[in-house]
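Shown here is a partial selection of chains from the complex, left in place.
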Amino acid sequence: MFALEIKNLSYSYPDRTPALEEINLKIKARKKTAILGTNGSGKTTLIYHINGIIPAREGSVTVLGLPVCKENLQRVRRAVGLLFDSPDNQMFSTTVSGDIAFGPRNLKLDPVIIDQKVHEAMRKVTIEDLADRPPYCLSLGQKKRAAIAGLLAMEPQILACDEPFSGLDPIVAGQFRDILDQLKVKGATLIYSTHDVNLAYAWADEVVIMKSGRVLAFSGFELLRNEALLQQASLPLPVLAQLFKDRAEKPRTVAEAAKVLDLQPQVRQAKNF
Amino acid sequence: MGDNHHTHQLEQHSSYRNAVQPWEPRTKLVAGIIFVFGVISINDLRLLAGALVFAVLFALWTGLAVGQLIKKLLVLAPFLALMSLPLVFSAGIPPAPDRVILASLIILKALTAMTFTLFVFTNQPIEEMLEAMEHLRVPAAITTTIYLAYRYGFLFIHEMQTTVRALKSRLFNAQISRYSLGIYGELSGGLFIKSINRSETVYRAMAARSFQGSIPIGAPRQIAAADWFKAAVPPLYIISLIIIEQVVL
Amino acid sequence: MHIADGVLSTPVATATSAATAAVLVYSVKGIKEEEIPKTSLMAGVFFAVSLISIPVGPSTIHPLFAGLLGVILGRRAPLAIFVGLLLQAVLFQHGGLTTLGANTLMLAVPALLSYKLFYGMANRPVFLRGALVGGLSVMVTVVLLAALLFLTDPRFGEGTLSVINILVVGHLPLAGIEAVVTGAALNLIQKAKPGMLEKEETAAIGSS
C-alpha cells in the first residue's frame, strides 16, 4: 500500500523558475522517507504538492488513493499534516495556544477535546510555559517547537515535514524523533526533507535523492552508501558510510559503530547520529 | 523562564474576566452601537456631559485604568483641534458664541462615543467580536476578511520592525538625502511585496491546516436575563436623554 | 484623515451608513473564497499603514491608498476599506463607529473610480496611470469630505481659515505624495508580481 503516488509531476513557479521536472515516486505507508538534495533542488516544492498547497498542474499526485484535486482537498489536508521550513511562515495567531488550536478548530472538534489536544501537543514539545505568548516574540527554536505542536495537534496520518529538525536544540530534536517513531508505530507515514545525510542514513527507511528538480534515485537507506550517486547529487557520504566503506559491518548509528569498534560499550542516549 | 510574565498575564486576564466577561458579546455590540448613534444625535451640552460621565463609568468598569483611558482619548486630540479651532476662530475674534457651542458639542460627542467604543472592544479578544458579528448574520465574507486583515496587519507591522532592524545592522542612517529617498522608495516597495509574499505563505499554512475560507465559530452563547438587562441600560439611558432634549428642553 | 464620531450630524451619519451598507452588498456579492486572502491582505496593509502619520498643522494625515486598493482589488476594494477602517476605529481610535459609513464612502468612491480609470487606458505606462489615479483619489476624497462637512453645518466652510479650507490645503501635499507612491508601487507590482494586476483584469471580465 502506498501513502503517496506521484506521476509525471512538473512544476514551474509563476516567475517561470523551473522547480520540479517529471517526478515519479511511490512512497510506502508506515515508513520514514527522507528527501535529500542541495539547496534549490526542489524538496520544499515537492512537499507543497503533497497536500495541494501547490496544486499539480502537470502530472498527478495521489494521497492514500485520493487524487489531490479541488474536490478532495479537504480530505487530503485532513490526512496530510505539513510542517513548513520557516516557522515564521506557519504561525499567525496572537498566542501560541491559539495557533495550535487553529487546525483542530477547523476540523470542528469539540472545544473540550481541542483544549486537550492543544495541551497534549504543547506538553510533547515542552512549550507549556509559552502558551499565552505571541508567536513572534519567541526564539527561533521555540517558534519551531510551537509549529510542531500545531502539526501534532491535528494528528494527521501522513506527516510531511520540511527540515523538521533545523533550529531545534539536539535534545528536543531527539525527543521529536521519538514522538515521530511512536506515531509511526501507530500507523503514521513520515516524509521529511533534510540536509543532514548522517541523520537520513541512521533514521530513514527510504531515501529520495533530488537534484535540479529531478529525482536522481529513490530506494532504501542503503542508497546513501553509493558514493558516485551522492557525488552526482553534490551531497557528501554519511560519515559512518564513509568510515565503514571497506568493512563488512555497516553500523548506521554512532551507538552501533561504537559497539562494532568496541570503543565504549556504554554509549548512552546517543542523541547525535 | 517567562514564568513571571506568564502568571502576570494570567492575573491580568482573570481580573478583566471577573468584571465584564459575563456580558454576552452580541447584546453588548448592539447596545454599544445604539448608544453611540444616540450620543451623536444629542445637541445639548448638559445632556452630553451626562452621557460622557455614563460612558466613563462603563469604561472604568471594564477594568480600563484612568490613565489608559486618557492616553487612548488623547489620540483624538489633534483631530479635534483641527476640527474645532478653525471653527471657533475662522469667523473672527472674539469668536461667536454659537461657534464655540458647536465646537464643544463636537468635542463632547467625540469623547463620549470613543469612550463607549473602548468599553465595547477593549479586553475582548477579536475572535469574540467576530463570532458575535457572525451570529448577528453579518456575512462570513466580511467577518473572515476582518479576521485575516487583523492578522495580516500585525504581520505587516512586525515585518516593518524586522526590516528596520536589518537596515540598522547594515549601517543605514535615517536621514533626508537623495540617496536615502531612493532607498525609501525601494524599501517601501520591497516591504510591500515581501508582505504580500509573507501573507501568501501564511495563507498556505492556514490552508494546510484545513482552513476552509471562513473562521470556525462556536455555537452562540445563551443570552441570559442579566445580559438583556445590561444591554437595555445604555440604550434606555441614551434614549431618555434624547427624550428629555426633545420634550422637556 | 478619518472623521471621528460627533462631527457629522445624525442625518448625514445615518445616510452615509446606509449608503455604505449598499456599497458593501455590491462589494461582497459573488465573492469567491480565493479572493478573500488578497482582499484581507490589502485591508491589513491599509490598516497598518495608518500608523504612519505625517504632521500637517495641528493634525496629522496619513497615506490613504484608495487608488492603489482600487486598482488591485476592483469591486472588492470597498470591503477592504471598510474592514481596514473598522479595525482602525476599534484598535487605534482613528475614526469612529457612526462615521464608519462616511469614511468608507469617502475612500470607496475614488477606489472604484480608480479601477475604471486605470484599466480604461491600458496602453499607457503603468507608472503614469498609477500616479494619475493616486493623485486623483486623494482629491476626490477631499471633495467628498468637504461636501459631508458642509452638509452637516455650513459653518465648517466659512472664513479663509475654515475647517474645509485647511483640509483641502493640507491634503494637497498628500495628493502629490500618493501620486508618486501609487505609481511606483504599481510599477513594482507589475514587475515583481504581474499576476496581481493581470488577474484582476480577467476577474473583471469574468464579473462584468
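Labels A, B and C are assigned to the chains in the order they are written; within every chain, residues are numbered from 1.
As a working rule, a residue touches a chain if its C-beta (ideal position, glycine included) is under 8 Å from a C-beta of that chain, and two chains touch if they have at least 3 such contacts.
These numbers were taken from a predicted model, which means no experiment stands behind them.
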Subunit counts for every protein chain kind in the full complex: A x2, B x1, C x1
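By definition in this document, only the chains that are shown with their structure count from here on.
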Chain whose Cα centroid lies at the greatest distance from that of chain B: A
Which two chains share the largest set of C-beta contact pairs: B-C
Rounded Å distance between chain A and chain B, as computed from the means of their C-alpha atoms: 42
Separation of mean Cα positions, chain C and chain B [Å, integer]: 19
Sites on chain B at which at least two other chains make contact: 151, 154-155, 212
Residues of chain C whose C-beta touches two or more other chains: none
Chain B - residues contacting chain C, complex: 32-33, 36-37, 39-41, 72-73, 75-76, 78-83, 85-87, 89-92, 98-99, 102, 105-114, 117-118, 121, 129, 139, 141-142, 144-157, 160, 185, 188-189, 192-193, 195-196, 199-200, 203, 212-213
List of chain B residues in touch with chain A within their complex: 1-3, 5-6, 9-10, 125, 151, 154-155, 158, 198, 201-202, 204-212, 216, 218
Residues on chain A engaged by chain B in the complex (per definition of touch): 48, 51, 53, 74, 77-78, 81-82, 84, 88-94, 102-103, 105-108, 111, 129-133, 136, 150, 154
